[in-house]
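Sharing a structure, written as structure tokens. Questions coming.
All protein chains but one are shown in place.
Showing subunit A:
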Amino acid sequence: MTGPSRSPLARTLSFILAALWYLCLAWNAVMLAFLIAVIGGIKMPEGVVVMTPLPVAVTYLKESESSPGTVIPEERAIVVKGHTDIIVDFKEKQDRVILAVVMLILSLGALLIVRELRAILREVKSGRPFSAENPKRLKRIGWLVLALGPLEGGWAMWMASRFLDRLAIPGATLSINLMMIHFDSILLGLLILLIARIFELGVRLQEEQDLTV
């Protein structure tokens, strides 16, 4: 049986996770306030714009090749803030509500992941990394990562597909950029689930070890 760990790594990690925890709490509060404001139809204060990056690739045509683009009516157009990363400012309430809900789900997921990570770290620090609870925590983290990544990517892709014809960039053609969707989170989630399985075995071995005199 190993004693409580006082390693600098564990201390640094717990400090970082604590900071992340409070950041996530603040993020959740902001997102909740945002959702309430959007649903309630409260006007954003002056200077606050609701923006999100979209997985859209931009291709610029040469001057000679560019055809006169379709004119997008002012009220349907989406304000584009940057060209390399397409960041759009949502004007319609429905789009804002969807954005707020997705953001709240993502921030809640991040909060839950940080909570589980802190609980795992606490047990590692107390010298019991193979407690019965840790594989369950790892599993929860794995499923969250597995669910949240595609949610973020899928949502962004869906948004992009809806907005593609409403993005007004002169002299450019737009297409959905699949590489900007976080497929890596699926791999990461599966990896975490695998580690959870390994931890399950570790818990069994620890039990065996504890009952060996």
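By definition in this document, a contact is a pair of C-beta atoms (placed from the backbone, for glycine too) under 8 Å apart; a residue touches a chain by one contact, two chains touch by 3 or more; residues count from 1.
Here is the rule we go by: contacts and distances are computed from a predicted model.
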Among "Carbohydrate ABC transporter membrane protein 1 (CUT1 family)", "Transcriptional regulator", "Na+/proline symporter" or "Short-chain dehydrogenase", the UniProt name of the subunit that does not appear here: "Transcriptional regulator"
Footprint left on subunit A by the chain that the document does not show: 208, 211-213
